[in-house]
Structures are given as structure tokens and as C-alpha cells.
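See below for the structure under consideration.
All protein chains but one are shown at their positions in the complex.
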Amino acid sequence: MPQPVIRASNLVKKYKDFAAVGGIDFEIAPGESFGFLGPNGAGKSTTMRMIGAVSTRTGGELEILGLDPDKYGPEVRSQLGVVPQQDNLDVDLRVRDNLIVYGRYFGLPTRTIAPRADELLGFAQLSDRAKARVEDLSGGMKRRLTIARALINDPKILLLDEPTTGLDPQARHILWDRLFRLKEQGTTLVLTTHYMDEAEQLCDRLVVVDKGSIMAEGSPADLIRRFSSREVLEVRFGGGRNEEVASQLGGIGDRHEVLPDRILVYSQDGEAELSRIHQLGLKPITSLVRRSSLEDVFLRLTGRSLIE
Amino acid sequence: MSVAAQPAAASSKVLGDLYARNAKSVMWRGYTATKTNTYLVIVSGFFEPVFYLLSMGIGLGALVGTVATTTGQEVPYAAFIAPALLAVSAMNGAVYDSTWNVFFKMNYAKLYEGMLATSLGPLDVALGEISLALARGALYAAGFMAVMQALGLNLAWSAILALPAVVLIAFGFAAVGMAITSYLKTFQQMDWINFFMLPMFLFSATFYPITVYPEPIQWIVQALPLWHGVELVRGLTTGALSTALLGHALYYVVMIAVGLVVTTRRLRHVFLD
Partner (left out) sequence: MSAVHEGRSTPDVATAKARRWGSWYVAEHRLRSMRAYAQTILATSIGNPVVYLFALGVGLATLVPTGVGDATYLQFVAPALLATAAVTVATEEFTYPVLMGFKWNPIFFGMNAAPISGTQIANGLALSVLARILVTCVIYFLFMLAFGAVPSPIGWLAILAATLTGTAIGLAIMAYTCTVEEDKGQMAVIMRFIVTPLFLFSGTFFPLTQLPLYLQWIGWISPLWHGTELGRLLTYGYEEPIWLTVIHVVYPLALAVFGLVAAQRIITRRLDK
């Protein structure tokens, strides 16, 4: 493995007595796309802020591009691009001016920034909106502008906190496509998400975090293989009967989970399990066989669902 | 990135990660944002004190006649209030820019959060924001002084020094205003700033000498910043030069120093902790 661009060991962040991040270890290689997957409040954003050199750690070690962010804040930040969870675009400025002005914050001369801004507007598919007001952009466009803005200083690492939360499906796919291109160009991407599909799409490797700790680490496929079965059968019995029916499902599938609205049966062959359920004389209202996802991994690791 | 090449050199600076010597980029942002503003809003800052001068100076001046300044000099009423209006408008502009404006950018627009995610430090943000407010204030003040000149209200050559004095006053209020704002959480708390400013505006020898008050009240007025600003500017425009003026100026130097230290610490605490 080449020299990692980010290295954390036993990283801790406490707010008074509450440990938002409780001693985590990870390393991120150059060009890698690395994800933190976990529910809201897992400590993902806090970790991102520490990596972004805007939050001092309470304990442990953290190195970004070989520098300690607590000592070399401005030096670290000058090599990062940050896409915060909530867009903080400058609504007093036009679209293109947002990029130019942000570039100036890095002390870059306008003659360097101007061509780069135009190039990035193209990348963000916003060239025809250069003179528009930020308020008039759609949610997806604002998000792409925020990403373009984060790239103005040609960063070595791009930090994305919940990049597609709140976007409609089409806007998400456009954004994923853009991020995928960046990944292909060799930009190191570090992102947090509570969407398993996003993690599966974008991450080479990820850690599952919950309550400030890392529960598991690996590639999406690897995690699914280790913590879930190949297929999942979802059956619904409706009206609060799930719990009662579940007690009769002993011996069907590798194991099962009862959720408020449905039962998940983990198995190598979902269809086969469904016919066994029918043989027991049980009639689910709806049934669905699907492939295992990271959601199942999370459920297995924490006993809770990702989106609550 | 050349910055990263010499991290040791950069951090050996006394101010360390507080200041990246790039406050001008924050000023430039403000200037670019001003261009999208309504033209009328920008010129309105100039007209407000002029309206006061026309109303009080002409209308009330006819009833009042002349007034004695601190040094006992009898001056026409308009010449008495004009320097006060200059100081008040410097205060109002600086306070507005450093309180409402900063509060909104900090808590709603999340503008500073974005700035501090770059190589900028908190002191760049504070200095950049304040400098722009001062530049605008100086422009308004120059306009107002031209009006004073046209109306014959600059009574001495030293009036020219009133311009830097006004910038000093604005700097003092902006630095302290920003420091206070960094502690505030809600818009309701912001209202209390106005609540405090109104009596200061009315009582600080703006419209009549403070000798009308009993002595204890005079002491309170003299402890407050605006009175020092009014006396400083009035001394310069009426030509009543004395060492007292240096004392008034010193008051503002202290405000600036305290305000900047507190603001920078707070910004660091709020955004970089």
C-alpha cells in the first residue's frame, strides 16, 4: 500500500462528557474512494470536521497528507475540498462569482482561478447558469455548484458530507456520475452517507460506524459477503401480525429479522424459502426477493435500521 | 500548493493559524456581493445623516440659535450637531454591519463556515469584514463632510482630520460589535443592542450639551463610547484642539484592541474547535 493520505489512530472527539467519536482507526490511500456509512448521530460529520482541520481532536492521532491538522490547519485546509452537509453557497453572489471568490480565499490569483472556474462550471453542467442567482438553482444544481467550488483549489482530497441527502433520484444519479468521474481522474474521495446504495456505488472501501465506533471495515461486496446472505426475502403479514408469524418461522432461512412492517428472511435462495412459508399454510400479503445490501449488513451489526 | 511546501515557516508566525494574511479576499467578496445589491440601498446610507442635518440644523436651528461647545465656544446649532451626526452615522453603520449583518452570515447563511474551511483564518474574516465596513463608512463620511463644507459648517482647517477620526470611531464600534455578536444566539438578543444604542444616541451630547444633566448622569454619559466620538469629531470640525482629543481617540484604540482579540478568539472557538 502506498503512503496513506489520511491516517487516524484511536481518534477521539468528546463534547463535555459525550464521546461523539470514541477512538477510531482508519487509513485512506491516495486515489481511494472511502466512505463512512452510518445513521444520523453516528459521529460521521464530527470525523469529517476533524479531517477538514476545523475541529480539534480530544485524543489519538490524526495525519492529513503527513501533517497534523491541529497544528497546520491552514496548510491542511489549502489542500482539501470540502462539501458540507448543508450547502453554504454565498447567496449574495452569482454562480460564477461563487467560484472566483472562493478561490481567492486560498490566495490564488484571479488569472489562475478564472479559467478553472469556467472549466468547473462545465464539469458541474452549470455553464449556462454562470450569471444566475444561487437562489434560482435547483437543489441538485446547488449541490453540484458546491462540489465545483470545493474543487477550485485543485485539492488532493475531496471531503463530501452526505452529498446526496435531500435530492431527488434523478439529481442523485447526475451527481454520482460527476463524482465517479472525479474518482476516475484519481481524486481521493472521502464521503459520509446513510444511504447504502450510495456507498455501494461510490466507495471502494468503507467503514460502518455507529455511536462513534467502527463496527466493520471492507469493500461493499466484502461486507455483504461477511455479514449477510446472498439473498433476502421480505414478507409482510400486516396489522401487527409479523411478530406472531415470525415465531412460526423457525428453521426457515439462515436467520430472520422482524421489523415493524415486515420480516426479513436471510438465505442463499429466497424463492425456495417463500415456497416453504406457503407450505406452512402462511399467506403473506406481499413478498419480495432481493439481493443483500449494506442495509442488511448494518442491521446485522447494530440490530437497527440505517434510516429511522 | 506552495503553502503546504513550507508548513514550518507558516506556523512560526506569531498569529499561527489565526491569520493567513488574506483579509483582502474577504473584502473582495463583500465588494462583489455589493454589486448585486440595490443601488438605492447603498446610497441610502449617505442620505440619512443629511436628512437629520437638514431637519435639525435648519428647522430646529432657527429656534435654538447658537450653542456653547465644551470649550465654551458659541457655534450655530447646525455646526454643533453636524459633527455629532457624523459620529453617530459612523457608529450606526459600523454597528449594523458588525451585528445584524455578521449575525446573519454566521448563523443563517453559514458564510463564515465556508470561509474557514479554506486556508483563511478567523482573523482574516474579522479584518476583512470590518475593513469593508470601514471603507464604506469612510465614503459616506466624505460625502457628508462635503455637505458640511457646502453649508459652511466646517469651522476650522482641522475639520479635515475628522475623516480619519470617523474611521477610527467606526473601527472601534465594529470591533466591539462583532465581538458581542459572536456571543449572541437569537434575533431577540440582537434587539437589545438597539435598546442600548438609542439612549446612547440621544444622550451623548448629540443634540445639546451634557451640562444640562446632573453630574452623576454626566459621568455615565462620559463613560460611554459615543460621547468620546462626538467630542472628538466636534473638536476637530470646530477647531477646538486640545489634549482631551487624544484621550477620546485612545478610548477607541482600546475598543479596537479588545474587540479584535475577543472576536478572533470567539470565531476560532465557534468554527475551529
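Going in written order, the chains are labelled A and B, and every chain counts its residues from 1.
Note that a residue touches a chain if its C-beta (ideal position, glycine included) is under 8 Å from a C-beta of that chain, and two chains touch if they have at least 3 such contacts.
Because the structure is a prediction, the values reported are computed rather than measured.
Taking the full assembly into account, the omitted chain touches B. Contact with the chain not shown here comes from a single listed residue; of B:56, B:117 or B:162, that residue is B:56.
Summary of contacts with the chain left out: across B:140, B:203 or B:271, the touching residue is B:203.
Panel shows chain B; residues 37-38, 40-41, 44-45, 47-48, 51-52, 54-56, 58-60, 62-64, 67, 77, 188, 191-192, 195, 198-199, 202-203, 207-208, 212-213 of it touch the chain omitted from the view.
Please note the rule applied: only the chains that are shown with their structure count from here on.
If each chain is reduced to the centroid of its CA atoms, chain A and chain B end up 46 Å from each other. For chain A in complex with chain B, the touching residues are 52, 54-56, 65, 67, 71-75, 77-80, 82, 84, 86, 88-94, 97, 100-102, 104-107, 133, 153-154.
Chain B contributes residues 1, 3-4, 7, 10-11, 17, 20, 22, 25-26, 28-29, 32-33, 36-37, 109-111, 113-121, 271-273 to its touches with chain A in the complex.
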